[in-house]
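The complex is shown incomplete by one protein chain, all other protein chains being positioned as in the whole.
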Amino acid sequence: MQTLIQNLIASGAFGKNPPRDLVAAIVVFVMSLVVFLAIALPFAGIVTWVERRVWARIQSRVGPNRVGPQGFLQWLADGVKIVCKEDIVPDEADARLFKLAPFLVMLAFTLPWAVMPFSSSLILADLNVGILYMTAVTALTVVGVLMAGWASNNKWSLIGGVRSAAQIVSYEIPAGLSIFPVVLMTGTLSMQGIIRGQGWAPQHWFLFANPFTFVAANILYMSSLAEANRTPFDLPEAESELVAGFATEYSGWRYACFSMAEWGNLFIIGAIITTLFLGGWQFPHVTNNVVAMNVLELITFSVKVLFLVFLSMWIRATLPRVRIDQLMTACWKYFVPISFVNMIGTAVWVAIWPDGNVAMGYIMFAGAIALGAIFIQRVIYYLRRSQMEVYLNPTI
Amino acid sequence: MSTLRTEEMTLNMGPQHPSTHGVLRFVVRADGEVMREAIPDVGYLHRSIEKIAEKVGYRGFMPYTDRVDYVCAMFTNQGWGMVCEKLAGIEVPKRGEYCRVIAAEFNRIASHLLSVGAMAMDIGAMTPFAHVIREREMINDLIEELCGARLTFNYMRIGGVAWDLPPGWREKALKYLDHFDPILEEYNALISWNKIYIERLANVGVITPADAINYNLVGPNLRACGIKWDIRKDIPYSVYPEFEFEVPVGNGQWGKLGDSMDRYVVRIREMAESSKILRQALEKIPPGAVLAKVVRNFKPPAGECQIRVESGRGDMGWYLVSDGTGYPWRVHVRTGSFAAMGIIQKLSAGLMIADLVTLIASLDVIAPEIDR
Amino acid sequence: MSAVSEYAHNIKDTVSTIFEGMAVTASHFMRKPYTVQYPDRMPVRVQDTLPFRYRGILEVDLEICTGCLACERACPIDCIVIVADKDQQTRQLLLSQFDIDIAKCMYCGLCSEACPTGSIHHTTEFEGADYSLESLIRRFVKDPVIAYKAKKGPETDPRIAPILSRGMAYLDQWAQPGGEKPAGEEPA
Partner (left out) sequence: MEALQILERVKNRFGDRVLEISEKKPDPFAVIDPNAIVEVGRFMNEDPELAMDCLSNESGVDYKDRVEVVYHLFSYQHRHGAVLKVKLPRDNPSVATLEGVWKSANWMEREIFDLLGVNFEGHSDMRRILMPEDWIGHPLRKDFVEPPEYHGISTVRESPIVRLDTKKK
């Protein structure tokens, strides 16, 4: 980034002797715009289509398949439709806050992209407190959601907003605690530093470094789902109870902001987990070409993140929603204590094997494969049991 | 430590709300997430079906009975047919009774499927609902072939049923049942035994057996309280005595006896029992006519009687007063949902708002059946 | 159960049941979708796939309508209006109006059951959307027609015979009230 600004000034594109801060501001603005428009928005859009298709398949349906090839452009059609809709502000609503809330939610969705480690050199800012920054800015959502719930002047919205606040604030704790084991092992908070602490092979990932990190990864994933208001923790917008929760009174593009942030956040969740536990962009060194290497790393990173995004869709299609008291029970009675155990356990582990235990990596990886095999066996069992060819209606 | 000052708020849930299963309204007085009371307000779907009966005559009322409970219209058909037959002393041919039982049991499965699927959806799991709707569609396809309609069947007549089983239908139905049993198991693995699901339902809305009887709860809601009572077994009608089946009752396995989970599990088990009855009925069905000879201008003798049918939502009471003319003097339907709705106010105290949704779903309340 | 083992049990139950549920949903990725892509991605018209007993929009074959008004009387909601008058000179029944308000019709099938010749019958047609209630009235009589009169023997008129046989076949399959019709299939 610094070199880019230097080069730009030297090239004279901004005239002679431009103020350095101004150039930096413009560069940062343009770069963020590019990241936002080229990656974040399309991702949020496409992921809605993917989610609907995934859901549809799980539910024996076809899903949106009319707009574009296999309905791929459905998200654009939806986007155009929703933007064209009237932006209604209820009479009794607190108009200023009501209008402001979606921006805050969008802000919480856009800021994390600054430290997103796409590849070894593709990162906007490799902050030395990267992961801390990430958790801090994603928690901004709560302000926007609470604001939306309050400003709507609708009791259902308010309940949704308050639920969201309680939920996000509570789940920050297990999420934060689950980052600790990794930080303990690498000794850094920088995203790139954490990724460099792992290898490309699964047995070198922190996920399989020791039993504690494995549990920590799961807790972090669940907590992140809770923070992103995803099933089974989608209480703030529990559609069967609160209609649409904090977003009930929103319409048009303001509503689009909420849903975009929700789906965009999936990528951020995936990125955090990938960075911390799944080896990030690590790819075997196959070529000395820096560009090719970066592309390969970008692909690796994206595949891992997208798998996690897919997993969250899959979970959403499988699980029911918990109740607010059970949500709190799960957080404070299960996730938080276990996270503490993880932290202490990892600390002891690191004290015994400061450079990690290679054998443990292989054992854990083998265990994971065994688990996967059992899973596939169960899937085949259910496939065999069902006689889905019994279609009574001759039209199908 | 001073107590936290809280303010009670009044929430208006319905008449248009995603989880009210039709058009119901609740006035919820809540303190945060915890309800003080939920006062049901019904009548949004009142179509004065009892008054219509007085105007359209005995035969013409049959299609209207479909609208009393559109989720399991076979039972309302059957109830109306039975009450007229009892008053006029008409004997239904054996095959007609078998056809009734087959259609009704298929309808019971369909009704329970919708109930458990809607319950899963109210708890936030979308997939089971789509799966049960798929199964329900298959049953609807079967019933469509049988009587030409998917929802408002108008299949039964006074004195039997309108149409015999079409050719090849029996094999199709048996084939469907072979498909249905594993699907039920799969459904259980997906949702029923899910820990989150159990946690949401167990110990919620506990009804004691005494309360259940006093509030006149019927059907699965009553059985979930541990009372082994099924009209099909205890006041046998039609050809039910010829079949072997169990009456599932709640046992409080997951929490307290008579909680939402018990009601849910009773419905799941009843589907398996219905499947058993269907297999027997499809095997045993005798030849013969399906409809007794009834004069076209049907006029039962003056008098009154009441019958009870075990519908998908439990004991449905039909009370008919005839004055000997071609039009009923008075028809009254006592439905399961109406009684179930009456107990919600009592149960709601101290529950959470999210629990109200599951409570309504677990009592399997269908709005048109309340309001008629 | 002690607190600790209950704690462990809860975690185990949660994990194992979620595992099982995920297996079920995963198996659905490998199954065919069940939905029908109505209306344009089906090999045949959906109307052609509907069962014979399907109760769609009513249709009247005036050629075999006897003008007996049985359907009008059977209809619980009076959506059928028939005007049939005896012509004073020819002593024949003249049908001057046969209207069905299909906006009001509830497709119960009581009229087609009552029909002696199968003249009024349900079709498998169900797409009846229109812009006004008036346009949903089906008017079957353009000019007054003479009502059909059942002959002693079999129908001889080559124009009417096929229609009548279709109507009678319809009645057969509809198992006329009274139950005299033989069962459609052999019992087990």
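Letters A, B and C name the chains as they come in the text, with residue numbers starting at 1 for each one.
Here is the rule we use: a contact is a pair of C-beta atoms (placed from the backbone, for glycine too) under 8 Å apart; a residue touches a chain by one contact, two chains touch by 3 or more.
Source: prediction; values computed, not measured.
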item: Left-out chain, listing which of the shown chains it touches; value: B, C
item: Sole residue of B:87, B:266 or B:347 that reaches the chain not shown, by the stated touch rule; value: B:87
item: Residue of B:13, B:28, B:42 or B:161 in touch with the missing chain, whole complex considered; value: B:42
item: Candidate in contact with the missing chain, chosen from B:8, B:91, B:171 or B:304; value: B:304
item: Missing-partner contacts on chain B, residue numbers; value: 42-43, 46, 48, 50-51, 86-87, 210-211, 213-216, 227, 229, 234-235, 303-306, 308, 315, 317, 319, 321, 329-330, 332, 334, 338-339, 341-343, 371-372
item: Positions on chain C where the hidden chain makes contact; value: 72, 78-79, 81, 83, 85, 96-97, 99, 101, 103-104, 133-134, 137
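As a working rule, only the chains that are shown with their structure count from here on.
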item: Distance from the mean Cα position of chain C to that of chain B, given in whole angstrom; value: 25
item: Set of chain C residues in contact with two or more other chains; value: 10, 18, 20-21, 23-25, 28, 34
item: Overlap residues in chain B, where contacts from two or more other chains coincide; value: 127, 134, 137, 186, 189-191, 194, 196
item: Chain A contact footprint on chain C (complex, rising order); value: 7, 10-11, 18-37, 42-44, 46, 49
item: In the complex with chain B, residue positions of chain C that touch it; value: 10, 13-14, 17-18, 20-21, 23-25, 28, 34, 50-55, 74-77, 106-110, 113-114, 122, 173-175, 177-181, 183-188
item: For the chain A and chain B complex, residues of the former touching the latter; value: 55, 58-61, 155-156, 159, 162-163, 231-232, 234-235, 238-241, 243, 317-326, 382, 385-387, 390-393
